[in-house]
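Removed: one protein chain of the complex. Kept in place: all other protein chains.
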Amino acid sequence: MTELTLAKALGSGLRRALSEDDKVVLLGEDIGTLGGVFRVTDGLQRDFGTERVMDTPLAEAGIIGMAVGLAFRGYRPVCEIQFDGFIYPGFDQIVAQVAKLHYRTAGNVRMPLTIRVPYGGGIGAVEHHSESPEAYFSHTAGLRVVTCSTPQDAHSMLREAIASDDPVLFFEPKRRYWTKGEVDEDAVGLPMGKARVVVEGTDVTLVTYGPLVATALDAAVAAADDGISIEVVDLRSLSPVDFDTVSASVRKTGCLVITHEAAESGGLGAEIAATLTDRCFYYLESAPVRITGFDVPYPAAKLEDHFLPDLDRILDGVDRALGRENSLTGWSA
Amino acid sequence: MAVREFALPDLGEGLTESEIVEWHVAVGDMVSLNQPIAEVETAKAIVSLPSPVAGKISALHAEPGATVAVGTRIVTFELEGAADAAAESNTPNEPNASGGSGASDSGNDDVDAESPSKADAAPERNSVLVGYGPAVESGKRPTRKARTARAETTGSSPANTPVDEPVDVPVDVPDEAPAETPVAAPADARTKTTPPVRKLAHDLGVDLTRVSGTGAEGVITRDDVTRAAESSTSAGGAAQSDSSTASGSTAPVSGQRLTRQTDRPREQRTPIKSVRKATAAAMVSSAFTAPHVTEFLTIDVTRTLELVTTLKAKGSAASVLAVIGKALCIGVDRNPSLNSRWDAEANEIVEFGYVNLGIAVATPRGLMVPNIKDADALSLPDLTDAIGTLARNARASKATPASLNGGTISITNVGVFGIDAGTPILNPGEAAILAMGAVRKMPWEYHGEVALRDVMTLSLSFDHRLVDGEQGARFLTDVGAILNEPGTVLSMV
Partner (left out) sequence: MSTTVPVKAEKPVAKKQNPEFVQLLDPDGNRLSDDVYDQWVSDVTGDQLASLYEDLIIVRRIDTEATALQRQGELGLWPPLFGQEAAQVGSARTLRPDDFVFSSYRENAVAYCRGVKLPDLVRVWRGTVASGWDPFSVGMATPAVIIGAQTLHATGYAVGCMKDGVDSVAVAYFGDGATSEGDVSEAMIFAASFNAPVIFFCQNNQWAISEPVGLQAQRPIADRAPGFGIPSIRVDGNDVLAVMAATRSALDRARNGGGPTFIEAVTYRRGPHTTSDDPSRYVDPVVAKEWEARDPIMRVEAYLRSEGVLTDELAASIQGRADQVAAEFREGCISLENPEPLSVFDNVYATEHSGLTRQKSQYKAYLEGFEK
């Protein structure tokens, strides 16, 4: 067990993957000599060579497309997209090729790619560096989408993603890169497809993932002051979503709040609200509540606090779910 | 000699119909496979149609210059030899021949007899650049595909299918992962009902944990809640439970929150005082002074329930308890000995000309029996309201001493606890007490057949010094007759 930052935990996960399987190759911009703009791949090219850790030209479609070709050749590529906002040039290769090749070829061709994407806001950045594009990919059949919230999960889930024979979009909460936590490299963790109940509670189920897990935990602590007991669920997997775990929690509490940075319309929150309403209707005390980013492009740094869900907005949503006085009391449907 | 029909196929030119410009063949001609047989105009281009088979033209079904819808038969061939009979069913072999989804009767059907009907089938598809194109409207009235009969679900609730418990459907594909298996609701799961019904229960003060759901999968329905509210005069409205499900889904989770049981002390001591002390004294006095006899009558009260529903629908206050109260008043009118007192001091039996109807109420402080003065003079709606008021006041510890004194006869509702019958103890000084049991759906005789009816047991305890068995029985059957058929009243008053 060692204490590592989330970024270092990812690096150690990549290191283990490179050591354990010769077919693992890393591709991305600035991952070699520089060690990555967030230093996640620091030292890896030095230790494994340029054949295993490849700096690529500045072209996201190129990175993903080349990874497809490598996968055809039997390799297990791990691509890094430098920032969430740069994934779009590679969107076609991901959605039209990577996601569909296994299906299209009746399983003859496997795409065991991992595409690592630092995502989310809260870092005071310029535009295109704070996106949450996960819904585009969780909506695409053929892809698995996961996201970690702790250093331990970062390490274990990344190794599991790389080992998976399916393509995995691996979203890393960049504002948590410097969060420290205990990492046991050999721990057999919760499978990446499962959600985790981080703290138990009885009054309301608060579902979230990635960067907002820490915020949700803070909200749970603050809520205790009001005598509210919140159960926080870290989804971890966005495709598939572990609805069994979430359903069990909602059947217990009767109230559901979902929070994510991504915009409200068409986001994962909508999917979870709809599915949980379907599966747990007879256990619901109130309608599911979503506390999310607004339907605007990610704003300038000075405004991001008015976009991102924070502790107070989340607890306002909790109040609404519990039928307590809240900012929308009296608003008609 | 096999016959092969050929319909105008989707030519990929973006039209639903085409004009036959010219035939290159005539009836009786022998043609070879792929030999051009017609020129067809589409989108201002003329396309040559190659023959789909080698054979003889036995019929041409369109005149040059005629516009033909895609999917319409245009040529009939006579094929040489039986081998060709296995040839294709004509029509554009598009997957969704019937316009429905899923697997189709496509290119490989080989029954010639079907071909003509398929050939005359509705137009198939509009072509697009990249495939068969979208299906063309058939023009027929939309209908659903025929389904096999489903098992009827019972219960009036909207919960017809368990949406939160996946069915374990075995999957046939060999290396497929196992299909979903049902997930049991956790033991601490909440009561199952819909959000609107949950609100109704809250508004009516009904404790959902004490209501048994009659909907599918034990879901509590709106009717369950309203029935529980109306039949309840005590402790937060409990169930008229007609299904004796002792399931985990009605596990005793409080309407508020699940609390863990604390460890019980080996002995917990409470001083005997106030209400409990007084009640106990009264019970002892009653039990050991008046010789108690209890008689039972089980009756079909469906008509009473219907009456109550009807009256309420008309906006008139009514409840089963009030109807019983009314019946009781009529009953004691005909059998006055049950509304009397043994006055030992005066050495007299007092028969009352009025009914001060006591209603047993379980309150947080203990059992109380406040009474409604001159209940026999109240109309059914008024009596219903009076009962409600009385119960509320008692529970809120607002019962006046006056209301607690002067009762002449009492009713106790053991049905709210799910009990059928009992041997109630007389309210001290009274001659009779009538216990009403839970209403249950039971198989019962009805018009000479067995039917599910709402059935209740009445238990009448009386002071045998004042009431003899026959009088008690007659009173009980009077009450029973009214409950069984409320219209009976007309023959009694």
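A few notes on this one:
Letters are used for the chains, namely A and B, taken in the order the chains are written, and counting of residues starts over at 1 for each.
What we mean here is this: contacts are C-beta pairs under 8 Å (C-beta built on N, C-alpha and C of every residue); 3 or more make two chains touch, one makes a residue touch a chain.
These figures come from a predicted structure and were not determined experimentally.
Every visible chain touched by the undisplayed chain in the complete complex is listed here: A, B.
Residue A:Ser239 is the one among A:Gln82, A:Ser239 or A:Thr259 that touches the chain not shown. Touching the missing chain, out of A:Val68, A:Ala154, A:Leu169 or A:Ile228, is residue A:Val68. Residue B:Leu49 is the one among B:Leu49, B:Leu79 or B:Val361 that touches the chain missing from this view. Contact with the chain not shown here comes from a single listed residue; of A:Val109, A:Ala187 or A:Val221, that residue is A:Val109. Remark: the residues of chain A touching the chain excluded from display are 25, 51, 56-57, 59, 61-62, 64-75, 89, 92-93, 96-97, 100-110, 112, 141-142, 144, 164-166, 193, 239-244. Considering the complete assembly, chain B touches the hidden chain via residues 6-7, 9-14, 33-34, 42-45, 47-50, 52, 87-88, 91-95, 102-104, 106-108, 127-133, 145-148, 150, 166-169, 171-173, 177-180.
We take it that only the chains that are shown with their structure count from here on.
Taking each chain's centre as the mean of its C-alpha atoms, chain A lies 42 Å from chain B. Residue ranges on chain B touching chain A, taken from their complex, read 159, 163-164, 183, 185-186, 188-190, 192-195, 198, 217, 219, 257-258. Chain A makes touch with chain B in their complex at residues 202-203, 244, 247-248, 251-252, 254, 278-287.
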